[in-house]
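Only one protein chain is missing; all other protein chains are in place.
Chain naming follows the written order as A, B and C, and within any one chain the residues start at number 1.
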Amino acid sequence: MPEEKFTPPAGAFTRSVTNRFSHCDPAGIVYFPHYFDMFNGLIEDWYTQELRHDYAQLIMGGRFGFPFVHIECDFKIPSRIGEVIELTLLVERIGRSSLGIAIVCHRDGVIRLRARMVTAMMSLETKKPVALPQGLREAMEAYQRRTAAA
Amino acid sequence: MPEEKFTPPAGAFTRSVTNRFSHCDPAGIVYFPHYFDMFNGLIEDWYTQELRHDYAQLIMGGRFGFPFVHIECDFKIPSRIGEVIELTLLVERIGRSSLGIAIVCHRDGVIRLRARMVTAMMSLETKKPVALPQGLREAMEAYQRRTAAA
Amino acid sequence: MPEEKFTPPAGAFTRSVTNRFSHCDPAGIVYFPHYFDMFNGLIEDWYTQELRHDYAQLIMGGRFGFPFVHIECDFKIPSRIGEVIELTLLVERIGRSSLGIAIVCHRDGVIRLRARMVTAMMSLETKKPVALPQGLREAMEAYQRRTAAA
Partner (left out) sequence: MPEEKFTPPAGAFTRSVTNRFSHCDPAGIVYFPHYFDMFNGLIEDWYTQELRHDYAQLIMGGRFGFPFVHIECDFKIPSRIGEVIELTLLVERIGRSSLGIAIVCHRDGVIRLRARMVTAMMSLETKKPVALPQGLREAMEAYQRRTAAA
């Protein structure tokens, strides 16, 4: 399988993760569920640092949840202990209560894995979907516009 | 979203998992990466108990790995602490070194989530894909035949 | 270090755990934080199955928590993927809201690791310790008596 190159769009939200001993399995590579945990951490930071909506406050204060309804992921190159990988978040689609994102994991400009994930905002009280609050939606839309590939 | 019913085919490999305190997040539901860990445990048991090829021995003795190359998952109903859920494994496609499976997570005949996963057998020494050994392939094919829906 | 033998007292609560691929680290042995997760699972099952107080119900219904205040653990023999280990829970001390337990992890009558853990029952609403309810305390005391070494 040929390498697939990746350069994040200007302004895209990217964070580094060091692959820990505890991420790795007896084969010496990252055990795949840990990637999904890294993705959730990236999303938390994106809400808090990029969208300026504190994720912890949305959960514990607002009593909202963001469960995933769909995930798909292609794993291209395994990652090893000690390697630093980059995770970039891109917005694909903003619905009434749903959000479709792509997360690209890369290193040295080459894709390691790529995921598409759809989440739905819900109330932890009613257990029902809720519409994305206006301020949050606008922050998502602005992010999507400014990171759209030319 | 309407409920989706599920009855495992006769002879399908199904195991129960109790949702632990540690599986659950501050929203009180199973944190999604734990499902992927449960899936891996199910696959381990399927190799060892159903296909009669000891998974630990394949990894540590045979120096083989079974990394995932593709995963997709639809989450339909969240699961809560203390609930016992059922996981059923079905074979979709057997390639030269790859294996496509479906895992259905259900309770009381209703689907909670459903995943499709493709794994590739590889050598931990050469880091290259290897053809599924004949005995393992035959066990997979026999399982696929006897669990194919009528 | 010489082996240390262990035979659980008659009636002691013991559960088996299969060491999973995902429990193991690049050194091929169980990554130690997973033991603590296994211990918590054992305690959950002990409440529900042995003391007949449903753990999930205590947490989600009763809004109680059982945080640890002290843990100590001696690791004697590492465990490997595919091995089945036994976990035995013994009661050391029952306080007003606190509970001191020992957990012995063993295989073939030889100790793998041994932990002592102190937990305190608290209210998730007030964040304060609460006295162990009478029925729960009596179940703990009865268990302690019937599993005390002669």
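Here, contacts are C-beta pairs under 8 Å (C-beta built on N, C-alpha and C of every residue); 3 or more make two chains touch, one makes a residue touch a chain.
Keep in mind the model is a prediction, meaning the values are calculated, not measured.
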item	value
Omitted-chain contact residue, chosen from C:Arg20, C:His34 or C:Arg137	C:His34
Omitted-chain contact residue, chosen from A:Phe13, A:Phe32 or A:Tyr55	A:Tyr55
Given A:Ala12, A:Ile81, A:Ala102 or A:Ala139, the one touching the chain that is not displayed	A:Ile81
Chain C residues touching the omitted chain (full complex)	26-29, 31-34, 36-37, 40, 59-60, 65, 67-75, 78, 124
Chain B residues touching the omitted chain (full complex)	21-22, 24-26, 28, 31, 33, 81
Positions on chain A where the hidden chain makes contact	20-22, 28, 37, 40-41, 44, 48, 54-57, 59-60, 80-83
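Simple rule for what comes next: only the chains that are shown with their structure count from here on.
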item	value
Centre-to-centre distance between chain C and chain A (centres being mean Cα positions), rounded to whole Å	36
Shared interface positions of chain C, touching two or more other chains	21-22, 28, 81
